[in-house]
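On to chain A.
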Amino acid sequence: MSESTKDIQLAEAPDGISGAGFFATSFEKVIGLARKHSLWPLPFATSCCGIEYMATMGANYDISRFGSERPSFSPRQADILMVMGTIAKKMGPVVKQVYEQMAEPRWVIAVGACASSGGIFDTYSVLQGIDRVVPVDVYVPGCPPRPEQILDGLMRVQDLAANESLRRRDSPEYQALLASYNIK
Partner candidate 1 sequence: MENLFYFLSSLTLLCALMVVISKNPVHSIIFLIITFFTISGHYILLNAQFLAAVNIIVYAGAIMVLFLFVIMFLNMGKDERDQKTSVITKITGAIAGGLLFVVMIAALKDATLQPVDVDNFNSQIGMVENLGQLLFTKYILPFELASVLFLVAMVGAVMLGKKETGERHF
Partner candidate 2 sequence: MELTNENVLGKIIAQFGEDNITNAVNPDGIMTFDTNRQTIHELIKYLRDDEELQISFLTTMCGIHYPEQKDKELCMMYQLHSLRHNYRLRIKVYFPISDPVMPTLTDIYATANWMEREAYDFYGIIFTGHPNLIRILNVEDMEYHPMLKQYPLEDQTREDKVNTFFGR
């Protein structure tokens, strides 16, 4: 959207001078902050990393501190798709389907080596990274990552969410990105 880019330009003007733009950007910031602290994950846990995700939910790490403890197994309600574990070629279409069903704004974390790059499983049946089917925002290395690393990945997404413009996802770049994955 051309409007949103205009807003961003206005934001560079000195504070308080340009009324509407100032308001719009502060508003965007507020919503960004709101989104940041309310990222509901869709735990797409297929294997080992899912078990570490359980540990992340557990008392010792407590993902709820970030406001993300409500797992939304329905893609409609989720904000981040946390793909944890190996995605086989048989599973690939399912991941894509789930991603397509999610409502904007949506983010994707590839947790662990398998989801990010296939990891140790360089085999005929394993997808070599989910970025072949859906656009990935944050990669978390490790096999499986420690819960600290998963939280780290979540915080990276939080940074994205806080700094993203409200309508960035209508932008032509984003549309092109989706189109390159053949996602409507």
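Here, a residue touches a chain if its C-beta (ideal position, glycine included) is under 8 Å from a C-beta of that chain, and two chains touch if they have at least 3 such contacts; residues count from 1.
Here is how the candidates were picked: all candidates are chains of the complex that A comes from, given by their letters.
Just so it is clear, the model here is predicted, and its values are computed rather than measured.
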Revision key, fill the gap. Of all the listed options 1 or 2, chain A is touched in this complex by number 2
Practice item. Report the residues of chain A in contact with candidate 2 in the complex, numbered from low to high. Key: 89-90, 117-118, 122-126, 128, 132
